[in-house]
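Below you'll find the structure, written out as structure tokens, and then a few comments.
Left out: one protein chain. Kept in place: all the others.
Labels A and B are assigned to the chains in the order they are written; within every chain, residues are numbered from 1.
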Amino acid sequence: MALNRKIAYINLTTGEVKIKPIPLEVRKKFLGGRGLDAYLLYNNTKKGCDPLGPENALMISGGILTATCASATARTHVMAKSPLTGLLGSANMGGFFAPEMAWAGFHHLVITGKAEKPVYLFLHDGEIEIKDAANIWGKTTTDSQWAIQKELGDEEVKSCVIGPAGENLVAFASVMTGVKNAAGRTGMGAVMGSKNLKAVAARGTMDIKIAHPVEAFENNKKFIDQITSAKVNQTQGSLGTPFIWGATNSWGGLRTHNFQYNQLENADDIEPERIDEIATETIGPYHMAGCFGCQVHCRAQYRIPSGPYAGKYDEGPEYTSLGAFGAEIGCRSAETLLTGNHLVDQFGMDNLETGSLISWAMELYEKGIITDKQTDGLELTFGNDEAALEMVRRIAYRKGFVADALASGGIPATEKFGKESFDYLVQVKGMSNLHSDERATPALALNIATASRGSDHLRSRPAIDLYHLPEKVLRKIYGSPIPYDGPINSEQTSYEGKSWMVFWQENVYMGVDCLGICKYHTTFLGATLPNFEDWPKVIYYNTGLEFTPEELWTITERCNMLERLFNLREGLERNDPVKGDVLNHRYHDEPCRRGAPDVIGLYIDKDKFDTMVDELYQYKGLDKNGRPTKKTLKRLGLEDEPSHLV
Amino acid sequence: MSKVLQINHEKCTGCRLCELVCAVRHDGISNPVRSRIRVIKWEMEGVYIPMACQQCKDAPCLHGCPVSAITQNYQTGCVEVNPDICIGCRTCVSVCPFGGMSFNSIDQKVIKCDLCDGDPQCVRFCEVQALEFVEAADVSITKKREAAQRLYTADKQAAALKTKAA
Partner (left out) sequence: MAIKGGKQSTAESLRKTRTFGKIRCHNPSCMERIAPEPGSDHAKCPTCGMEYRLFWVNDNLPRIRGPVWDVNRELAERTFAEKQAAAAAKKTNKGGK
């Protein structure tokens, strides 16, 4: 049974391992995955704890459906207090780790303390061992995984690991599994590094009994058909996530040169179609790979076509890498893009944060805020491919003044670069934004400003707002499972009804993260993909637990509120420029200069934006300052947190 | 004519959905140990190869079985294990040149592909058609056609080059 997967508390200081069942009552309140992790984080950390100290708790988990007969239950979730933001740290990755962990008998790990010397955990068939990692420390992310397989003498072992960046406590180091699957955001790799925890390895042969196997089986087939027949997933299965580039760069929704422009012109060499050609040339016509149980297969394989790393195998690049090593730093070379992607994968650091911070440093350099002396003579100008790649290497090993400052994260770096530098840092809650420019899309702007882990597109982005869907269709989607008859607007440039869309998406994304499935299997990039109404069957057939769509909605609201409670406890204030639900001033002060005619001249109206935030707070049951009312906490059953139910 | 499971490994995306559906279809349980098909991977090459029973005509497992628990179904071409006779000695596992015979360590018995009684579910779920269920006679002619296509393309390119040179 999926429901008899265990939770393990591991204290690396004492070496103590406690394994417990997860009570049904807890499952019914938080399901699993990100939702339950949020509960565990709130319960197992104290206010103001040092993110890189032994008192921080690191959660690694699968969702309630992980490795069951449902589609794409591949996601591994990692949570802790973030060293990058000082608020909620949370990242999610595909691959094969979470299913292996489930077959090894575990759904949730809570890791505290700090090992005396480098170690890794080995989970196998209900047992957990803490093993010496002296021979693996210092290795790249992929080498570490193969070294663990070799040491354990079993090639079926799956691990999630950190690379040199995590070991060097780079504030945006990622946790990785496979060649490129990364839990990249908010620096979860640095938390592992601070605990001297190099890896968590898993190997399992334990049964996961399906509650209603025949129904689960046929339902899964239907589900997969629904998912693979969507245009968006067919495109994704051919070009991977970079497919987003074509539309976004056409209308001017890309953040380039830090935030100076909103389109990268004449960048044909890094268009997804070009990357696809390179993958075909270097791998062959079938170069798409999939995560566990997923038929979307959006992960491209490639070899670097030229340059000093020519011939190196890697996977991706994701859309985020097109931003990090293209749009943001003003580079237009496939070689740079594919090399940069390879370097961050090998070092284990968030491509998005890396590219964004380098582009910030480039603007500071061009404006004279960072000097030649500080860069050790490196010409940190936009479009300087070599300098960008050199910065990636320097950041991973914290070499030189600028790279070392950036490796601490944007906000701490402003203290080293001077107050003026803060104005140019495009961040929310201390985390850099995706290379998307939200000035023409108020819904998306509200999303990044209020996302629980800082500026982020995977927490509440109503991406289908860009499709100009008829009002009737929007009402159908956003009016279920909770009726909604407020304003709604098909125009992406409108402010009307967008706060409800953001609220709704926030709950949907929490839902998929609790289930442990991928966001490409829900209402994210495609309007015809499954959500609340479709999930009760999948959950029931696989686990036997019964929920109505409305009940699932409430669970996701509850879990989102827990994330909010954590952030409030750690210092979130509505209008705080560093820890608040606000945007960089450039969103309000500088109009778009590029893109489609209707986008030109647009910016985010501050008053209308504040109204949207007010509305969103209302939907979430928060007061004007963004704090939950007593009534809300009571409704969600959260008045006694921390309640230590497990 | 009997049909065979044809594996086109270059199309495989490595998602292991075949393993999942095989285990759930046969045992109602998700566990790769229970799957009759397994995807073998070279992660740093991006190569994934699904491996399953080839339903050999002159099957080593059948000949090696000391209690004659393994028989060939001449109608379907399927090599079958009778679990009531099987003593779990794993001779078949050791003699199979493909690893097609699996050993389920939980129930302590050997398991192998039974083509799901003529409707292999791995094939049904494999959207990229890395797994196909085809007439045995068609396998060879399909391969011939693909090889011929490559020759034809090369020929055309060579002709184009010649024209250019002239």
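The rule is short, and it goes like this: a residue touches a chain if its C-beta (ideal position, glycine included) is under 8 Å from a C-beta of that chain, and two chains touch if they have at least 3 such contacts.
Small disclaimer: the values here were computed from a predicted structure and weren't measured.
*Asks:* Using the touch definition from the header, name the shown chains in contact with the chain that isn't displayed.
*Replies:* Touched by the chain not displayed, across the whole complex: A.
*Asks:* So which of A:Glu151, A:Glu496 or A:Asp534 would be touching the chain we can't see?
*Replies:* A:Asp534
*Asks:* For the chain not shown, which residue from A:Gln295, A:Thr523 or A:Thr554 touches it across the whole complex?
*Replies:* Selected residue, touching the omitted chain: A:Thr523.
*Asks:* Would you indicate which residue among A:Trp137, A:Phe325 or A:Phe547 is in contact with the undisplayed chain?
*Replies:* Considering all chains, including the one not shown, the answer is A:Phe547.
*Asks:* Return the single residue from A:Arg593, A:Lys608 or A:Lys634 that touches the missing chain.
*Replies:* Touches the omitted chain: A:Arg593.
*Asks:* With respect to the chain omitted from the figure, which of A:Asp268, A:Asp576 or A:Glu639 is a touching residue?
*Replies:* A:Asp268
*Asks:* Since one chain isn't shown, list which residues of chain A touch it in the complete complex.
*Replies:* Chain A touches the chain not shown through residues 226, 229-231, 234-235, 238-239, 243, 245-247, 249-252, 263, 265-266, 268, 271, 273, 440, 466-468, 473, 476-477, 480, 491-493, 523, 527-531, 533-534, 536-537, 540, 546-548, 551, 593-601.
Note that in this section only the chains that are shown with their structure count from here on.
*Asks:* Report the inter-chain centroid distance for chain A and chain B in whole angstrom, where each centroid is the mean of the CA atoms.
*Replies:* The separation of the two C-alpha centroids amounts to 37 Å.
*Asks:* In the complex, go through chain B and note every residue touching chain A.
*Replies:* 10-17, 20-21, 24-25, 28-34, 43-46, 48, 105-106, 121, 124-125, 127-128
*Asks:* Which stretch or stretches of chain A touch chain B in the complex?
*Replies:* Residues 67-69, 96, 103, 142, 146, 178-179, 205-210, 213-214, 216-217, 220-221, 224, 228, 283-284, 286-295, 297, 301, 313, 315 of chain A touch chain B in their complex.
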